[in-house]
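Left out: one protein chain. Kept in place: all the others.
Should a chain be cited, it is by its letter among A, B and C, assigned in written order, with residues numbered from 1 in that chain.
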Amino acid sequence: MIDSESTKNLSGQAFDRRDFLKVLGFGGTAVALSGCGNTSIEDGKETVVSYVEAKDYVIPGVAVYFNSTCAQCDAGCSITGKIREGRVLKLEGNPESSINRGKLCGLGQASVQHHYNPDRVREPLLRNGDKGQAISWEKAYELINEKLQGAKGEEVAFITGDVSGHQKVLLTNYIDSLGSKNHFVYEAVAPAVVRAGNLKSYGVEMPRYRIDKAKVVLSFGADFLGTWISPVHFAQQYAAFRKGVDGQRGVLIQAESKMTLTGANADRWLAVRPGTEGILALGIINALGIATGDVAELVKDYDRARVSRDTGVEPSNIDKIAAILRLRSPSLILAGSAAEGYVHGMQNADAINLLNHVLGNVGKTIEAPVSVPFPQLTQTKGNTASLKKLNDDLAAGKYKVLFNIATNPVYTAPASYKYGDSMAKAGFKVAFAHYLDETALQADLVLPLDSEMEDWGTHVPEYLADTAQINIQQPLMERLHANTRGMGDILLTLVKQRKPEEYKAFDDYYGYLRYAMLQNKAALGGSGDDDVFWNDTLSKGIVKLSGASGALSAKAAVEGLKLPQPEEADKQYPLRLIPSVTSNLRDGRHTNQPWIQESPDPLTTIVWDSWVEVHPKKALELGIVEGDIVKVTSKTGSVNVQVYVFPGIHPEAVSIPMGRGHEAMGRYAKGYGVNPFGIMDAVFEGSTGELAMHETRVNIAKTGQRVIVVKDEGPAGGKQMGRRVALSRSTDQVDLSKEV
Amino acid sequence: MSVTNLLNNWAAVRHFHPIDDKPHDPYKWAMAIDLDACIGCNACAVACYAENNLPVVGREKFQHGQAMHWMRIERYWNEDSREFPDQGAEFLPMMCQQCEAAPCETVCPVGATNHTQDGLNSQIYNRCIGSRYCSANCPYKVRYFNWYDYPTTDNVWPAEMNYQLNPDVTVRGKGVMEKCTFCVQRLRAAEVTAKGEGRIVREGEVQTACQQSCPTNAISFGNLVDPESRVYKQWKAQQVDLAKDEQEKDKREGGTDLRGYRIFEDLRPYPSVMYLERVRESAV
Amino acid sequence: MKDIREDIAWAKINQDVMKSLENPRPLYWVILFFAVLTFGIGIGCEVYQYQMGMGVANLDNPHVWGLYIATFIFWIGMSHSGTLLSAILHLMHADWRKPIYRFAEAMTTFSLMTAGLFVMVHLGRLWQFYYAVPYPNERWVWPNFQSPLLWDAMAIFTYLSSSVLFLFVGMIPDLAIARDNMHSGWRKKLYTLLALGWEGTDRQWRNFRVTYLTIACFLIPLAVSVHSIVASDFGMSQQPGWHVTSFPPYFVAGALYSGCAAIITLFIILRYVFKFEDYMTLPILKKIVRLTFAIAMVWTYLNCIEFASVWYSHDAVSKDLLIQKMTGPYAPFWWAMIFCGSIVPLVFAIKRFQTNIPVLFATSLLLNLGMWLERWMIVSPTFSHGYYPWTWDHDQWPSMIQWGIVFGSFGWFTLLFMVFCKMFPSVSMYEVKEMVYHRTLHLKQNGASEQTVEQGVH
Partner (left out) sequence: MHRYLRFPFMLASFLVAVACHAATEQTLTTEDDLGPQVQQPIEFPHYRHAGNRNPVDPTNSDPTKGGMEINCQYCHTYARRSLTAGIPPLQKCVGCHQNIPTVRDKPRIVELFKYWDAKKAIPWKKVHDLPDFVRFNHERHIKRFIEQQGRPVQEVCGYCHGQVKEMVTARRQKPITMGWCVSCHMKEHVVVAKGAIPEGGTPIGKQDYWYTFQKPAETRNAEGELTAKGPNDCWLCHK
């Protein structure tokens, strides 16, 4: 039971909210902090905290489970929170959801650490010189209202990440009520080129990929097991794919310049010269020899010798791939973000998608998406082009008021944008934030948000698996800090400032949400009593909808497909920088969660720091070894970072992971590693205007310092030294049909 | 306190040695990990941190090899000296193998680690005096010692972060050894519930945290005595016998086309975790 | 040459030895000061480690044992030579042991006490050490009698208590002398108490001889078993480099070796500090040196046996470890061990050096260093390069805390030893008198020259 000391810590909060959410302290069996401390029976030393009133289902020592939605990334996995005595202990996947089917990735598991994070902003802060001064919410709202009075609609801008659900509705209404049209949806790591490419090739932005139906998957830099679109879902498909359609194990071939987690799981990993993925795709079409018409015309120049010369892939491998693709059908060709981070990214995507058309996969392993019957709730899709536009506008001094909602562009904008300076030109900057991150530090007003475990909400993920669904987000415990607010509640208050009449029926966002959902009860598949429907919805955590499937265009988009020849290496900056997205850190918004920091990078096993991956051949050439601190210089800037000699990267490329190198944010993030955005050149993809992240060229110079790389791997460096530890064998030596 | 108690204590130590005539009854918890399904994503490792109150030791201590990850994902490279690792990497989730004849058990001076009747290798924190002999004798090096008093160390569980601690699992102070428990708190809860209902724990009723989070279902866990369980079926299909130090299938001429194996089987710890070899396509 | 001058009067023996209880050379105080200083540092380190946790020793997860265990074995080993000199040579009637066995026996006792400290220092939760003690308790649990560590604890405790008893019993006649010669004061009272009413009657001498002999006989197998059990801490485990059948004899040989080396060191120091030139003579030193040389060769031989058995065992992991010891990060220490343990003792083969005090002093220190390194090289490389390649550790260099406690243990030992030598007669008076007595008896009976006497004696 809780000791009196801990009660004191908790007593700052009133214990009067809904029963199950109430923090009972460490009731039930003790959280034996220093479980070896109290070793004798000590009657009367500890205080038992009991309930005043308790619901029947609340039993001390027995966990209650509530369903909600994970907000760590945009995949929209449903979660089940384990709650004991009013505290969230652990998140598990919600089996109801067809996206994650009861599973949850490490990042999702770590979101409890976001919720309990000691570095969360706890009070509304108003800039007072260099310091933040705690103010009341009333004052904050007043201040916003006041500042908005002095600004015209077009002088107000909003920057948000992906938004969906009823929060999006409220946000849109608020922006409309201000007469502003400046809503910038920004995601630093977003599959924007993928969407554009898909739209061109298949007629839809986000089809459903059926890895589980494919017999061969050829992926051009799509890290679908780690970071790409909906990794937990794809990992499950991958498991089925490996088990195989009618007993034949699926074959995964990955072509990319830097090995991703997916690449590490491939049967054949091909190191492709950066930017030549499209050429390889056309080369494979050529080798397949089944294309006709204008496609055949297009690929006729891409013979094996030329493709091999351009891409660095051996001709025999091209033949093998063509052979297996011809033999085993259906297959699935994926064009991932890594293939598209170039000026000619769209061309690469087109060439790769063309392969799907040639192989006849469209309609078989690429299926039409299900659509959600409520277009107003669907996700607004973030991209990087929006930040460029916002930055230009800010630099031109167009905005008097800037709302920054839970994004961190000061950290994720390429250094050449000088986003911080641009932002300073906005008259009044409001940041809605969880942490005092780089962007919040530059704001004039910082408003602390609830964590996703304290807040209500609805989400509609962009990638929907089997059926359309709306994910419910509900509080799993009472608000940890008295003065944080949910984004929905804030928006409701703000929109009430503008349209008091329309929204006066709603006391809070919960009321609004419940009303809005019940309004559409029939469309949401509900019937009968409102309360029954609502409780049922909450207990399931998702609403499944019967959304119609769209249609795919069967015709390949060949027009205008022209791939540039790979460039000669730059003399001054001979190497390509690949800022890699890792499954733990992504764009760095979760860096302050210690499990994430301490969870080793799957491929290098490095923790708590950044590194630059260099191929052993290149390392030998440059005379550098693991642990050397090198200066990585681009046209834009330079960083000093430790070297990890890594075989899974093309010798002409080096790679620095994103997500570390924070200058603010909190104790677990600040000062660990470097930020590759800081040296990224501002080069853009030709047709979408997206930031071409792989176009930065760098050189490497030794600084003479050397450190011990902090990693889980021992000095044997991933070798088994003849011990039989991790074994593998090839398919001809194994009979998988006997397996259970 | 009696001499009979002493003798009982003594005799019970190797009570459940697999080559003994006492079968595991009614439970023998065991695992099977399919390396072909494992993608090395680390979800299991994080789930383990969440479930078992593992401390985050921070950069400095990690550098000194004092990390406390009960579940570690190892990444091995093919050792032929090709330019690129063109067959990918090999991931191996490694945790306590819950050996039947565990080298750690016999050497502990105070009997803080011993075998349970359901085939687990138990670690009793409050009995441990920290001689670390168990870790010294563990061939897998999966035992983790509390080098510092993590509950009182800065930024391990600062205020509020400690709300997340699982009340069913003791938070370990300095100087005790710890290791993967197969989520014994979940097993015991399920066993007790089943006992109250006069039945045994059903397949799927209890999951370890790592198994639960694994997106590819690479980890299966269950009762090896129960013919209904997936683990039983897998071990059976792979012809891996818990009580053997060399499997019949491996003695066969020309090898086997089954891929089940146990690590360091020949050292005779009789581990309870069977791995299934990773498979690579021969056509490419 | 004679072991000891035989014209020394019995009274002079009493006088000389009693003088060592009063006024040693100033070096004594210097040594004592440094001993207290190092011990203090060690205590400081231990307190810090106790507060913070074992992590401050910079041990890590595969590498859970470090210098503490190595130094523990070193001190256990050191204790063996005392038993060798006092018990084994006693049974073999080697008279030359008589002037020096007392301090050797004291060395046994104190090094065991030091070793015992390391058992404590090493424990993660030393405040719970009593869990390892088999006694009826309210928890109804016993320690694990299968654990070599428990055998270890019991063996050391038995050996320590027996050694203390042996030291004490052998000292009774001398304590009586001290009692009779000491000016009044607390020390006189102490000696009176400890002398147990010794009057030197025939009956007392007879009982004394029988008791002493009995304990000596008991102690010899005990000494051998203690280090065999320490060896089984390693031999009974399953790790490469440890799981070696020849470990018990190897450890015992190493123990005698390091003990003899330590005796040479302490011999030279005591001889100077307490002005024992007449008793701790060069001929005796020569005999110890020759004995040490013989043991060194036995140790070298056993070392070679170990390498050979690893090499021909077809155990790839152990072989790998051996190669790693020779070439890996531990190579400098490993080769230093071979140099100090097998090459340096060759100096002893040169007759000229067998009585050269500065050379012997330096050499004995090197031998001790070698033997300490040997223990380290047994403990550490197995952790750094064991079965499981993933966990081979990067960076296991003992921290200052670990070094501090190791050095502190030397301070603690020196402190105990030096205090003992000043408190109690460190040369056995009654036995030296026997030596002199035998010889004078000869002289009287034969009336012969020195030359013939010596021939007669030998």
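The definition used in the following text is that contacts are C-beta pairs under 8 Å (C-beta built on N, C-alpha and C of every residue); 3 or more make two chains touch, one makes a residue touch a chain.
Because the structure is a prediction, the values reported are computed rather than measured.
Judged over the whole assembly, touch between the missing chain and the shown ones holds for A, B, C.
Interface note for the absent chain: among A:51, A:503, A:573 or A:684, the touching residue is A:51. Of the listed positions B:107, B:142, B:209 or B:225, the one in contact with the omitted chain in the full complex is B:225. Although one chain is not drawn, the whole complex shows that of C:29, C:127, C:140 or C:157 it is C:140 that touches it.
If you put the missing chain back, the residues of chain C touching it would be 136-141.
Counting the whole complex, the residues of chain B in touch with the unshown chain are 1-5, 8, 12, 15, 22-23, 25-26, 114, 116-117, 120, 122, 124-127, 168-170, 181, 184-185, 188, 192, 195-200, 225-227. By the touch rule set out above, chain A reaches the unshown chain at residues 1, 4, 7, 15-16, 27-30, 32-54, 59-62.
To be clear about the criterion, only the chains that are shown with their structure count from here on.
Of the two chain pairs shown, B-C and A-C, the one joined by more C-beta contacts is B-C. Greatest centre-to-centre distance from chain B is found for C, with centres as Cα means.
Centre-to-centre separation of chain A and chain B, using mean CA positions: 31 Å. Rounded to whole angstrom units, the spacing between the C-alpha centres of chain A and chain C is 65. Counting partner chains per residue, chain A shows two or more touched chains at residues 36, 708, 713, 719-720, 723, 725. Within chain B, the positions touching two or more other chains are listed as 63, 67, 72, 74, 76, 149, 175-176, 264. Within the complex formed with chain C, the chain A residues making contact are 36, 708, 713-716, 719-723, 725. Those residues of chain B that touch chain C in the shared complex are 1, 5-6, 9-10, 13, 61, 63-67, 72, 74, 76, 94, 103, 106-111, 114, 127-133, 135-137, 139-141, 143-149, 174-177, 264, 267. Within the complex formed with chain A, the residues of chain B that make contact are 35-37, 39-43, 45-47, 49-51, 56-59, 62-63, 67, 69, 72-77, 79, 83-92, 125-126, 149, 151-152, 155, 157-168, 170-173, 175-176, 209, 212-218, 230, 233-234, 236-238, 255, 257-259, 261, 263-264, 275-284.
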